[in-house]
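Just one protein chain is left out here, and the rest sit where they should.
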Amino acid sequence: MVAKIVLGPNQYGKAECRLLRVTRDTERHVIEDLNVTSQLRGDFEACHTEGDNSHVVATDTQKNTVYAFARDGVGSPEDFLLRLGRHFVGEFAWVTGGRWAAEQYSWDRIADGDHSFVRTARATRTTVVEMDGDEVVVRAGLRDCTVLKSTGSEFHGFPQDRYTTLEGTTDRILATSVTASWRYAGTDLDFDGLYDDIRDLLLSTFSDVHSLALQQTIFAMGRAVLERYDDVVEISLSCPNKHHFLVDLEPFGLDNPGEVFFAADRPYGLIEATVLREEV
Amino acid sequence: MVAKIVLGPNQYGKAECRLLRVTRDTERHVIEDLNVTSQLRGDFEACHTEGDNSHVVATDTQKNTVYAFARDGVGSPEDFLLRLGRHFVGEFAWVTGGRWAAEQYSWDRIADGDHSFVRTARATRTTVVEMDGDEVVVRAGLRDCTVLKSTGSEFHGFPQDRYTTLEGTTDRILATSVTASWRYAGTDLDFDGLYDDIRDLLLSTFSDVHSLALQQTIFAMGRAVLERYDDVVEISLSCPNKHHFLVDLEPFGLDNPGEVFFAADRPYGLIEATVLREEV
Amino acid sequence: MVAKIVLGPNQYGKAECRLLRVTRDTERHVIEDLNVTSQLRGDFEACHTEGDNSHVVATDTQKNTVYAFARDGVGSPEDFLLRLGRHFVGEFAWVTGGRWAAEQYSWDRIADGDHSFVRTARATRTTVVEMDGDEVVVRAGLRDCTVLKSTGSEFHGFPQDRYTTLEGTTDRILATSVTASWRYAGTDLDFDGLYDDIRDLLLSTFSDVHSLALQQTIFAMGRAVLERYDDVVEISLSCPNKHHFLVDLEPFGLDNPGEVFFAADRPYGLIEATVLREEV
Partner (left out) sequence: MVAKIVLGPNQYGKAECRLLRVTRDTERHVIEDLNVTSQLRGDFEACHTEGDNSHVVATDTQKNTVYAFARDGVGSPEDFLLRLGRHFVGEFAWVTGGRWAAEQYSWDRIADGDHSFVRTARATRTTVVEMDGDEVVVRAGLRDCTVLKSTGSEFHGFPQDRYTTLEGTTDRILATSVTASWRYAGTDLDFDGLYDDIRDLLLSTFSDVHSLALQQTIFAMGRAVLERYDDVVEISLSCPNKHHFLVDLEPFGLDNPGEVFFAADRPYGLIEATVLREEV
């Protein structure tokens, strides 16, 4: 094989711009708290091969742009990232696309006050916008959403081989920290409303499904989202099985009818699946 | 100086026993989620100097005791730690005291379900019980409680020296992550009720005080607790000043009337104070 | 569009099996310290859609297999993962592939002792083996390798737009934490020797290159590996630009000729590129 060594896929930018936006049009302030990453793709070969920076929109400039754009308001993280992406792709001929990502953190009002807040979260909201020429992909999601069922979970009927010691159970604790990411069909949607609804649907489906396997639960969660929201074309879930082991209290002369558990750290199960639409 | 080398203060035990207790007396389950540490003090000199373990209640035994005691229910973490401490001090003649600590994590019900939960927290609850012979000290507290005021905070009038560049301000963002720990006057209190009330009082005082300095705010928070709760004899607060810097948008032709902020990581201010009662 | 909702790509297994292997054939012990993840792919549809676990090799079984296989020795993490992968693919008809990953931690001997060690690391070694039918892909890499040049780094000549405030520099600090991952051409290689050599080559190239941009540095690092090692077909690097800002000491009547720096946390640059061979 005769081959030369070349630059493959690449992107660069500024990561984790911590942005707090206060809207103080009235005495009742509103805050938006985000962590924004901007990365550009395009023709950056000369920089890699020769150190020629004439195409390199500085990562510092990307950061400045994030903060400057926030002056006009943030809105949904999806809309904010779309604005950023369109700016960079439109402004610089050699920037053909990129990846823009954000996390958003939740705050509640303290005692319904006008300008006092406490951070309270069931989940961190996530968003990724990718552009490649005219193609735009918007994904939304969440992570760090820890859920648990104290009953309504079974696991049995799995294959037995030389290395199998686990016994099946018809009643176990099921706990996981949900990471989910779904792709939207369009770019002109009510992203905030959809996020809230989908997060709640994921939670309620976790709650409602009588689980025979975490795989079954996460597929049901994904399917529920696709069934209800036509604007979602695909959803991926990654869920650790956070094991809670029943403690053997028999040496101490005690029974343990599903009441005392040891919450283990590692290892943990890791169940990952994508649910999508297939044309028929 | 003629001196010999001796053993000074020491303690040992098992740290971070992750305990989930499910109460399933009815279909509506209740869960308690704790992280328990047990450490003993007493006559352990022979172990240190000679490796003689005849006094060393194994850390594994301490862990087993935590889980076995949970079989009878947990209740408030303060009561649970008092039970543990009294057991160890009562059971082993050479154990004269110790330190027992717990963190407790909060869960909400999902859609008011009977056995489905999502972890949701404004704070991690903390408890430390220390025993030394007959003396018992119970402390409660919280950490990871992140609060923010988008106005109602000033800072000016500080001394100017050669190294001062900061300019005073009459309107800044005040944000911190509250760590607080208070000592109770007794061991027979409604610890769960007190915790909820004190946590809420800390939050509302943070919200209500027009701040001239974070020192002033945390002193006011501590004083409010002591004023309202006779059962609290002392409270310590440790609060990072999580700086939010107004971004200079002037280079981009934009003003920034307190709307766009950069949330910094390090360095951060660190303000710590104890508030207590002084007999007069 | 008429569409049905179906299961897409999926995998499951046990993550982060922390394994210490002591080889004690002689008095001079050897230790291997790994964190192993095993995930299977294949026909697991019935589990997702119906909760039928008859194909689900339990994650607990996968964990047991990791420890059981370690009884015969570990060797290079690449070889260990290949053994694991071939076992699962060979043992279960419906397992058509999977992903096996490992981290390995380094220990030095204390004072050249036979069985005493101190953990010391310039980097965490990483490995991923993926199988899909007969296709086997072996990747090796490292992460958490923090490097710094106190001179020999410039950055200028970048485009100026409305949001640009950064000034170019001909002498700055360049610091990053290298994450690299390279793909091997085969499965029968001296993986341990290659890892050590490639890690050292990445470091020395970082050191040797006079940098005009971090992009140029990481491309040079990747190219150096491909040039020297025919067994490497592709390498990806992900490198944060860990900014060190020169502190302005002028307000204090002091100059600062490149001596006193503030090491920032966030935001940080993030530069990512793949270097590969292109047939000509």
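Letters A, B and C mark the chains as written, and numbering starts fresh at 1 in each.
By our rule, a contact is a pair of C-beta atoms (placed from the backbone, for glycine too) under 8 Å apart; a residue touches a chain by one contact, two chains touch by 3 or more.
From a predicted model like this one, the values you see are computed outputs, not experimental measurements.
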item	value
Which residue of B:Thr65, B:Ser150, B:Thr179 or B:Thr205 touches the chain not shown here	B:Thr65
Hidden partner chain, touching residue among B:Ser76, B:Ser116, B:Thr176 or B:Ser211	B:Ser211
Residue of C:Ile31, C:Leu166 or C:Val233 touching the missing chain in the full complex	C:Ile31
Residues belonging to chain C that touch the chain removed from view	17-24, 29, 31, 33, 64, 67-68, 70-71, 107-108, 110-111, 113, 115-122, 145-152, 173, 203-204, 206-207, 244, 247, 249, 251-252, 254, 256-265
Residues of chain A (touch criterion as defined above) contacting the omitted chain	162-163, 165, 251-253, 265-266
Residues in chain B touching the chain absent from view	1-18, 37, 39, 44, 47-61, 63-65, 68, 91-92, 155-159, 161, 163-166, 211-216, 218-219, 223, 226-227, 234, 236, 240-241, 266-280
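The definition used in the following text is that only the chains that are shown with their structure count from here on.
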item	value
Identity of the chain that, by mean CA position, is farthest from chain A	B
By number of C-beta contact pairs, the top two chains	A-C
Rounded Å distance, chain B centre to chain C centre (Cα mean)	37
Length of the line joining the C-alpha centres of chain A and chain C, rounded to whole Å	22
Residue numbers of chain A (touch at least two other chains)	17-18, 64, 68
